[in-house]
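What follows is one structure encoded as structure tokens, with my remarks underneath.
Heads up, one of the protein chains got dropped from this complex, but the rest are sitting where they should.
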Amino acid sequence: MTETEAAGVLADDRSDGGMRMTTGGAAQRRRLRRDFAGLAVLIAGVVAFPLLASSQLVFVAVFAGVFALAALGLSLLLGLAGQISLGHAGFLAIGAYTSAILTTRYQQNALLASVVAVGVTMVTAAAVGTPILRLRGHYLALATLGFGIIVAVVANQWDFTGGQSGIFGIRKVEFNGRVYDDPSEQFWLVWAAVVGALILARNLASGRVGRALGAVNDSEVAAETLGVDTFRLRLQVFVLSAGLAAVAGSCYAHVVGVVNAQAASFLLSVELLLMAVIGGLASVWGAVVGAIFVRALSEALTAYIPRVVPGASGEYQLIGFGVVLVVAVIFLPGGFVSAGTRLAGRLGARRRPRTPVSGGGVTAASDHEATGEAAPLLLRAGRPAVGTAVLLVRGLELHFGGVRAVQSVDLEVRTGEIVGLIGPNGAGKTTLFNVVSGVLPPTAGTVEVGGARLEGRRPHAVAAARAARTFQNLEIFSSMTVVGNVAVGRHLRSRAGVVAGALALPARAEERAIDAEARRLVELLGLGDVADSPAADLPFGRQRLVEIARALATEPDLLLLDEPMAGLSAAERAGLAGLLRRLRAGGMAILLVEHDIEAVMALADRVAVLDDGRRIAYGAPSEVSDDPAVIEAYLGADAEQTTLGGPA
Amino acid sequence: MTGPWPPTSRTVRDRGVIDFLQLTVAGLSAGSAYGLVAVGFVTIHSVTGIINLAQGEFAMVAAFVAIALLAAGLPLPIAALLAVLVVALGAAAVERVAIAPAAGSSVVAYIMLTLGVSITLKASALLIEGPQPSALPAFTPGILSFGGVLVRPQDLWILAATAVAALGLYGFLERTVTGKAFRACAEQPTAARLVGISPSRMSTLSFVLAGVVGAVAGVASSPVIQTDWNIGLFLGLKGFVAASLGGLASIPAAIAGGLLLGVVESLGAFYISSGLRDAIAFFVLIVVLVARPSGVFSTHAGVRAGVRAH
Partner (left out) sequence: MTRSSFRWIGATLTVLLLLLAGCAESDDAADPGATGPAGEATVAGTGVPGGDGTATAGAATEAGEATDTEGATDTSGEEGPIRMGAVLDITGPGANLGGPERDTLQLLAEQINAAGGVDGREVELDIRDNQSREDEAATQLTSLLQEEVDIILGASRTGPSLAMRPLAEQAAIPMISLAANQAIVDGSEWVFKTAQNDRVVVEKIVAYMQTQDWQTLGLVRDASAFGEGVADLFRDVSGDADIVAVEERFATDATEFTAQMLSLRSAGADVNVIWGIPPAAATATQAYRDLGLDIPLMHSHGIGNQVFLEVAGPAAEGVVFPIGRLLVADELGDDDPQKEVITTFVADYADAYGAPPSTFAGHAYDAFQLAVQAFGEVGTDPAAVRDYLETAELTGISGVFRMTPEDHSGLTSDALVIVEVADGDWTLAADQPDGS
């Protein structure tokens, strides 16, 4: 197991772990309704709570709200971006200190100070995140932990931050000379922020950014080749989650009136983590539920333990945190929200009977097959004229240690043509694909896509140059539906970023367009009957078609297909071949790796043959199939008489 | 709230060399404990791929057990040995109860599991022992002078205990059948499984071994560092920094990483600022992780940490 695979969410292998979103009309509408209802209940609760509860209870609830804000950020980071932070209290502290210093030393208004504090924290997070988010798993966990401790030590030592005693006398929130320091008022202020943050987080998770990160959690390489800039998105979520921690820190500073280095303590980071995990990472609601639970647990343990253990003193409530954390990870990997959802699912109506997942065919092809004259499909305004070389590979070399997997390969693919790439197993075909699509950096040589030099660039840069690919070993987004998979392909063709996504309204129309386009492509590939089924439930052959639809969704000029025919029925193969012809007629350039040599020879305008990392033949199918070097490569030196299957 | 930054000012030093050596001794003493804890990290990580965040707590628990046994009237050597034994068994129990049931979980899940164990042990110690620190007496009292450099005998005890524990572990892994099976499991897990070595048994064994070295660190260093319930956090974190310096893969490199970290900290506290002592270790950690993830003692740098296959 590589850590890349494991670095994702809490419970990859066992249950619904991450904040994964299913695109698809019905599911989305259901989710929307549920979230609206939940919000309405939450808001009603927030308004009513201080009127009903004792002021001591309200005081406790104020802190639950403060920590819910930070836990929500951490939950986004864990559930959405699949990244862990054991030093999140460090960001909370930076926000709290900034707010405290601005109000006490520079007499700024609490609200303005909070805004600046969030800004300062987010800038810090970007600076810290840029190097350390390149780390994974344990290394990232420990690096963030180290960051939190550095913040605590510096806050403790620096006179500017008040040394060990910190900063006190922080002003409460004030409007028009009225001080809001009653617990009920503080409760409403803090929980209004929680509701706002919850809405932002929910929108973010269910929109374009959430979908892309969900895809990353399923298959980072596939998401990257569809144009998702994983690192950038993760960094953005990291910065956003630090911003939420800073909001919490600001609230903390103004509620308590004191900030010291304890705000950055490791134990607070752990408490935040516990809140996110126990609530459940699968939904943004988890952090809020978790925060309430953990604060209640803390208060209860603080009150009860001294009765059981006379003379107990200190932060003994930690024992509850430790036990709950272990038990939750083992028995409740999805947290409370996920357990609640499962319970509700069991109580409610039984799941819809599973739709049949076989049958159908590539619809686009069948009509014109007989005529032999393919009707153009998926034309794109602005695509280079037919005959323009959109892929130019020159002198490509890739060495693994002493093994030369690719040796001085030249290749050219023009718009409006299909180039077949064949060769025996281990000839380096998939490796060449990986270099061209940016998955592997070459040792030497150049790769030009759409006129831009891209060798050594990341896959999302190649995708941005309008090259899309599929995978020989399927890289389907297994937590998503078929439409959801294809929608990820629209990532580059849509714009809503973290901010617009969080605000939701600007992104709504775009989301509808994405869904419509994805459905159109799903129909085109003959997958209409399974559009809303989980993609992982499909047979392998049809999963390949999903990958093709996904690649086409990026509106590529260059399509790189790695063994698309494997696992397809004869009818499906014919349908796919027809589709490819129509795409060619529309001006797309297609590079096709295929074991089914007959199919390649029938489809391709030119064929390149790789053997042992070298290009041993290149030309029209008929020339290549007669080439003695090719025959030898395939059949060994003895097979003089055999010819490869010629064009039909 | 006003004052210079960095927060110390100094006069000219005239005993530079002796001071330097004195600081180095202090650094080696602290560094030995880091090194042993680091060995615990390496032992568990090499077989299971888990970073055991409860590693520092093994040391803390061992010290408290030894103190309790001593108070119960046992002689110091017996108390120390029993403490190591108790922690070794405890570590096995931790593996069986908390780690094994979650087999196949993600890295994040394991981080949280070991974190949960760590906090549980810590809080239990707080409930049982209270917040006050306590310490074992020095194994031998007095003070030794080597040309003006003063050395506590306990510092030598710590170094000796580190050497014995590390060599003992090394011998166990090199010379015994079980040890060889353990190494096979770490280096060639698939092959090891094929020849009938049980990964789950080796996982338990890795915790036992880590428990032993952690316990030795805790007992030997207790007389000089004042064991309290929270000491495991910093011992564990610094042990991890030491293990990272060594690339998380080799026992000698982990020990070397610990000694290096101890000395750097000690010198940094004197020549830079005593207040920033703890930040030094973590600054080193982040720089090492980002710049040279395979460790400063490893020969092949440049492999991105975390994407290496195990």
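For reference, chains read A and B in written order, and residue numbers begin at 1 within each chain.
The rule is simple: a contact is a pair of C-beta atoms (placed from the backbone, for glycine too) under 8 Å apart; a residue touches a chain by one contact, two chains touch by 3 or more.
Since we're looking at a predicted model, the values are computed, not measured.
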(request) Would you indicate which residue among A:258, A:411 or A:633 is in contact with the undisplayed chain? (result) A:258
(request) Looking beyond the chains shown, say which of B:62, B:205, B:225 or B:260 touches the absent one. (result) B:225
(request) Touching the hidden chain in the full complex, which residues of chain A are there? Just list them. (result) 30, 33-34, 37-38, 41, 45, 50-60, 63, 156-157, 163-166, 168-169, 182-184, 252, 256-260, 262-263, 285, 289, 292-293, 296, 299-300, 302-304, 306, 313-315, 336-337, 340-341, 343-345, 347-349
(message) Under the stated touch rule, tell me which residues of chain B contact the chain that is not displayed.
(response) 1, 7-11, 13-15, 19, 22-23, 26, 30, 131-133, 135, 143, 145, 150, 152, 224-226, 230, 266, 269-270, 274-275, 277
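We take it that only the chains that are shown with their structure count from here on.
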(request) Measure off the straight-line distance from the CA centroid of chain A to the CA centroid of chain B, and report it in whole Å. (result) 36
(message) So in the complex, the part of chain B that touches chain A is made up of which residues?
(response) 1-3, 5, 7, 49, 51, 98, 101-102, 104-109, 111-113, 115-124, 126-127, 130-131, 229, 233, 237, 240-241, 244, 273, 275-276, 278-279, 282-283, 285-286, 289-290, 293, 304-310
(request) Under the touch definition given earlier, write down the residues of chain A that touch chain B in their complex. (result) 1-4, 6-14, 17, 78, 84, 86, 131-132, 134-143, 145-147, 149-150, 153-154, 156-160, 162-163, 266, 270, 273, 277, 305, 309, 311-326, 329-330, 333
